[in-house]
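As you look at this complex, bear in mind that one protein chain is not there, while each of the others sits in place.
Coming up: chain A.
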Amino acid sequence: MSVASTENAISTGRITRAFIYLMLILFATFYLLPFGIMLINSVKPLSEINGGNMMALPQVFTLEPWFKAWNSAQIGVEPTGLQPYFWNSLKMVFPAVAISTVLGALNGYVLTKWRFKGDTILFGLMLFACFIPFQIVLIPMARVLGFLGIAGSTPGLVLVHVVYGLGFTTLYFRNYYQVFPTELIRAAQIDGAGFFRIFWRIMLPSSGPIIVVSVIWQFTNIWNDFLFGASFADLDSQPMTVALNNLVSSSTGVKEYNVHFAGAILAALPTLLVYIVAGRYFVRGLMAGSVKG
């Protein structure tokens, strides 16, 4: 071995490398195992699952549980499958993510580039929103929704999620814009651009990474939320998570584990998709926002 390579801190001998890969494979398997089991059992007939071995590969391959979970499983009292609730979730999650991200960006813009007296305190108070447990706001929120006349509706849920997410999105954008050069704003002011023009034409187009962070964070949180959905939604506005619970924990009839597994995967698919598409930007954006902030 040459002198240079032995001096390097990390040696990459064959045995070391094999060990590293072994460990990586072990951990990857460990983390993928639950998902694998769900996947395997969602394509088995129920009789195979009830017959004993959950770990075994399917002897008969069937997509029947998936179709059933999607459009004919008994959810609560109606045999509708998860389908309508999936749309409910989408109808809730898209506006909520968009509104909370845009408002968070506006907040961050104002808090860093249009400083006013007491802005630090205001930001501190907004940060508090990140630490408020869901349960505490349930009753006040119910009162507010009732007062506004949007209790039990999708707009009501959107409002709840926007309000709850605003603390986080504000934090992200504020930290990102903190290191955004103020000279750019001044140049734009001299060029004659006003408050919103600067925001739309200069700030937002330069905010790609942090928008991705905000969208992933909000999408995941809102899609996966159960408590607000269970508390504030009516039958016709219940999100996917609540429906999945109703599917799995219904106390009558046969426990169709294969359908449950398929439903659970269906419920998790959108967030998985978001991570796979934008995950790489997520880390990059988080670093940009936090390290320099």
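FYI, a residue touches a chain if its C-beta (ideal position, glycine included) is under 8 Å from a C-beta of that chain, and two chains touch if they have at least 3 such contacts; residues count from 1.
Criterion: contacts and distances are computed from a predicted model.
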{"item": "Per UniProt record, name of the chain withheld from view [\"Alkylation response protein AidB-like acyl-CoA dehydrogenase\", \"Sugar ABC transporter ATP-binding protein\", \"PRC-barrel domain-containing protein\" or \"tRNA-specific 2-thiouridylase MnmA\"]", "value": "\"Sugar ABC transporter ATP-binding protein\""}
{"item": "Given A:A193, A:L227, A:V248 or A:A278, the one touching the chain that is not displayed", "value": "A:A193"}
{"item": "Hidden-chain contact residue, picked from the options A:M141, A:L171 or A:I202", "value": "A:I202"}
{"item": "Interface residues of chain A (partner: the chain not displayed)", "value": "181, 183-184, 186-193, 197, 201-202, 205-206"}
